[in-house]
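Note that one protein chain of the assembly has been removed; the remaining protein chains are unaltered in position.
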Amino acid sequence: MSPVATPARKPAAKRPAAKKKAARTAARTAAEKPEAPAVVAPRTLTEFMAQAWEMEVEAAQRYSDFADAMETHNNPGVASMFRTMANYESKHADEIMATMGWSESPPLTPRSGNWPDYEAPETTPDDEVHYLMQPWHALQLALAAEERAERFFAELARVATVAAVRAAALELQAEEKAHVALVRAWMKKVPKPDRDWAVDPDPPSYTD
Amino acid sequence: MNDLAPPAALTPASFKSAYKPIWCPGCGDFSVLSALTKALAKIAVPPEQIAVVSGIGCSSRIPAYTTCYGFHGVHGRALAAATGLKVARPDLTVIVTGGDGDGYSIGGNHFLHACRRNVDMTYIVMDNHVYGMTKGQPSPTTEPDWDSKLSPGGTGVRSFHPLVIALASGANFVARAFAGDPNGAADIIAQAIRHPGFAFIEVLSPCITFRPEQREWKQHAHPAPVGATDDPARAARRIMTDDGFNIGVLYAGSRRPYPAHVGKPGESPANLEAEFEL
Partner (left out) sequence: MQATATTTTPRDAAAAPSARSASASLSIALAGSGGSGVMTAGTLLLHAAARAGLYGLMVRTSGPQIRGGEAAALVRIGHAPTSTLDDTFDLLLAIDWQNVHRFADEIPLRATSVMIGDPDEGEPPDAFRATGARYVPRPLKKTAKAIAGSWTNMVALGLAGALAGIPAAALEAAVRESWKRTAESLKANLTALQAGFDAAAGIEGVAGLRVANPGTSPRWLISGNEAAGLGAIRGGVRFVAAYPITPATELLEWMAPALARIGGTLLQAEDELASVNMIIGASYGGVPSLTATAGPGLALMTEGIGLAVAAEVPIVVVDVMRGGPSTGIPAKSEQSDLSFAVSGLTGDAPRLVLAPTSIADCLATTQWAVTLAETLQAPAIVLSDQFMGQSRAIIDRPADIAFAGRRLTTDANTPDYKRYRNTASGISPMAIPGTPGVVYTADGLEHTEAGIPNSGARDHELQLDKRERKLRQHDYGACWADIEGDGDLAVVTFGSVTAAVREAVARAALEGIAARLIALRLIAPARPEQMDAALAGVSRILVVEQNHGGQLLRYLRSVYDLPGKPAGYHRPGPLPLRPGEVTKAIVDWARAGQRAKEAA
């Protein structure tokens, strides 16, 4: 009986290292999935807008979940930022519904968008947050999300075979670009975290 | 309730309760909760027809975060409680959740026998290779050389391979998912629930507090090179060369699920007296 190969091991860190946030994420996004499926553009405008709507809804839900987690961990400053971001994304989703004249939400079909990463481009992965993160980090995450979204729509526009879809993709790309600018402007108003932001002198506590 | 109105369509939000999880921000279990709610929306069973049974640990907190019926039992005994529930109430959809400590250490015995017994339920283990809730001791899936206070220098004991055990013990559906891919995990969970018999999903779910290096799992996790097989021997050969990061369904078999009789029509209890009559 052949022994099962154990997964590659990393030497254990004694404490959580200070995390490099969006810089790493941004760098990684491009190179992350070597066998990532090529982005396939939807064939109809309705399909395209449903996918775009889904991106906004999922992003809103994720920011809302982050806000809850930050509240639970006594980080109200970042919690309120994530709430604000969730509201923006919800608003974008509502705008799409209004543009398309939809009275009812289209059905959610996760992965209908054939995302380049595991999740939709505008959704921040669950493991990018930290209980001690600062407002600036939240904005870094938002920036990365909007940049991913912009790149995604640009790629969709490039591979779109239907004119209406291409036009819509370009329009949304432009919107995301504007969001990127907004986030950058917001970041200028927020202090950069100091080197020791992730340091917690207290040990973890028992709960169960 | 107006009988004429069609029931509202079930969305993932229908399955998420208002309780805010106490997991550390960044915990993989958030993704598993999201995947679970997406899967439940897919299979379109109403929340009150679903029971989520758990043991003790961070992952075992999940039942209260759903709108399903929940049972937060004692350490390691979730499968036993779930077995009793499903055999007594075969009409319910039973999901069992927990962590690697709860499931493979103290729950190891029940794991083995649940796979053998093949009762129709779905067992989701959130594996982070550590005991999180008690602050960082090695679990059965921890590498032998991982240093900790309780086992300094490492346990020196070979890690447990849950998929091998599940397959060898007779589980009818064996899969691995990854918290970093919640949509993929949702697909696998939905498949598992629909599949008859005991379905086991090991979900790699990083612990950001005690195993921060597990963020690297993103680089290692990859789709399995082949699809599911219904041939246990083929599955066994595949799993023996598994690198621990193959994501997908390994085995979907056709063993008959454990039969359930409670609630089925039968004779009157009075008929039982005949054997004592003189």
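Per-chain residue numbering starts at 1, and chain names A and B are given in the order in which the chains are listed.
In this section, contacts are C-beta pairs under 8 Å (C-beta built on N, C-alpha and C of every residue); 3 or more make two chains touch, one makes a residue touch a chain.
Every value quoted in this text rests on a predicted model; they were computed, and no experiment measured them.
Visitor: Which of the displayed chains are touched by the chain that has been omitted?
Guide: Within the full complex, the chain left out of view touches A, B.
Visitor: Touching the hidden chain in the complete assembly: which of B:I56, B:V94, B:A186 or B:A228 does that?
Guide: Touching the chain that is not displayed is residue B:I56.
Visitor: Going by the contact rule already stated, which one of B:P140, B:P162, B:P206 or B:G248 would touch the omitted chain in the full complex?
Guide: Of these options, the touching residue for the absent chain is B:P140.
Visitor: Touching the hidden chain in the complete assembly: which of B:T97, B:T209 or B:N246 does that?
Guide: Within the whole complex, the residue contacting the unshown chain is B:T209.
Visitor: Of the residues in chain A, which ones touch the absent chain?
Guide: 72-76, 131-132, 196, 199-208
Visitor: So that we can see where the missing chain sits, which residues of chain B does it touch?
Guide: Touching the chain left out of view, chain B contributes residues 22, 24-25, 56, 58, 72, 74-76, 105-106, 108, 131-135, 137-138, 140, 149-152, 155, 209.
We take it that only the chains that are shown with their structure count from here on.
Visitor: Take the average of all CA coordinates in chain A, do the same for chain B, and state the distance between these two points in whole angstrom.
Guide: Computed value for the inter-centroid distance: 28 Å.
Visitor: How about chain A: which of its residues touch chain B in the complex?
Guide: By the definition above, chain A touches chain B via 1-2, 4-13, 16-17, 19, 32, 61, 65-66, 68-73, 107-108, 110-111, 118-119, 125-131, 133, 203-208.
Visitor: Residue numbers of chain B touching chain A in their complex, please.
Guide: Within the complex, chain B contacts chain A at residues 9, 11-13, 20-28, 30-31, 34, 38, 41, 56-58, 133-136, 143, 145-147, 159, 161, 164, 179-184, 186-187, 206, 208-213, 215-216, 218, 220, 239-245.
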